[in-house]
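Pasting a structure here, questions to come.
A single protein chain has been omitted from the complex, and every remaining protein chain is retained in its original position.
For clarity, chains are labelled A, B and C in written order, and residue numbers in each chain start from 1.
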Amino acid sequence: MAIRVQREDFDLGTELKALTAGRNDIGGLASFVGLVRDMAPIEGEVQEISAMTLEHYPGMTEKLLEEIDREAHDRWPLQASLIVHRYGRMEPGEQIVLVAAASAHRDAAFEACRFLIDWLKTKAPFWKLEDLKHGEAKWVEARDSDDRTAARWSRKPDDAAE
Amino acid sequence: MAIRVQREDFDLGTELKALTAGRNDIGGLASFVGLVRDMAPIEGEVQEISAMTLEHYPGMTEKLLEEIDREAHDRWPLQASLIVHRYGRMEPGEQIVLVAAASAHRDAAFEACRFLIDWLKTKAPFWKLEDLKHGEAKWVEARDSDDRTAARWSRKPDDAAE
Amino acid sequence: MKLLYFAWLKTKTGCAEEEVELPGDVTTVAELTAWLKTRSPGHAAALADEKAIRIAVNQAYAKPGDRVSDGDEVALFPPVTGG
Partner (left out) sequence: MKLLYFAWLKTKTGCAEEEVELPGDVTTVAELTAWLKTRSPGHAAALADEKAIRIAVNQAYAKPGDRVSDGDEVALFPPVTGG
């Protein structure tokens, strides 16, 4: 059960291994890494991206990620979990975010992992500014599909509306 | 798109990084690692395990894993995928299997990853023999819940009945 | 009250952070945004489409009817796009 918000990149292998190290009660570890793509849908068109800058709200980000992590532990029997989210400037191919969940059984690990990223995407205060290869920088617009995806995990009507 | 069947352990970080290395068109990488637990349900009772031995059917295993991998690529737009499955003797805490799927979008990555492990569990010819801490070695019985889970991905009535 | 603006709200208001003293009749989030619109044309432009804005009071998501007071930290930002 850990969250981190950092500018620097993370080592995927090190992060994941630390979650299961020295434990014999974990049957499955599910993880998801989000990466910067060199193309992004901007104002209804797929455009080439040269870099991306993630702004966030220091303080509230950590608070929200901790809440999301705690919620995952409330809902599933997890042995370990991790959220690492970067901010600042990143280039295509770089890692942005890592979420992982470990449990005795794979169902719980998968569902909790999916929950972590889905809720993070609609709740954690991050904003992407994409540097277009041809044109000026643009703020990414939130996607309705992310709200709908997060709503699947909702237990109260307005959970996903934030 | 790769499958491997091997006795030796694998390095999770190395395997996952190789899937996205040098590519800028991957938005998400979902992965799952199965590990040996020190407890297992044997003949209706949770019992302590000192080791586990995985037997498999060389030749058919590779064939089935390739089929499962190909099916995932047919169903989702994947940039990369990986199945690594070990055989032989393993102790609690050791890695058994890794499946991973990379796509432009997280939905496809998650679903394909889940599909890979669910189908593998009901189709790939592996059999677990658990060394009980107190008692003789026992063959693990297939779980109905695995069949039901795999059946969610079924496109024909008897897909999951193998 | 400490106000924080993020993403394009920062660009439009021309301001990342400002300290304000609330008029006595501003006691809710809705009253706060209505009042902020009168502070400058930039604020008016940034806050024109209220459906496009999320508000956090003391680092927790808030609704239009929620109370605000002078000691609060209030952040205004677009729907989030992290992950």
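Criterion: a residue touches a chain if its C-beta (ideal position, glycine included) is under 8 Å from a C-beta of that chain, and two chains touch if they have at least 3 such contacts.
The structure presented is a predicted model; accordingly, all values stated were derived computationally and were not measured.
All shown chains touched by the missing chain in the whole complex, by label: B. Per the touch definition above, the residue from B:3, B:16, B:30 or B:54 contacting the chain not shown is B:54.
Within the entire complex, the positions of chain B that touch the omitted partner chain are 34, 54-57, 59-60, 63, 85, 96-97, 117, 120-129, 139-142, 162.
The working rule: only the chains that are shown with their structure count from here on.
Centroid to centroid, with C-alpha atoms defining each point, chain B and chain C lie 49 Å apart.
Across the assembly, chain C contributes no residue that touches 2 or more other chains.
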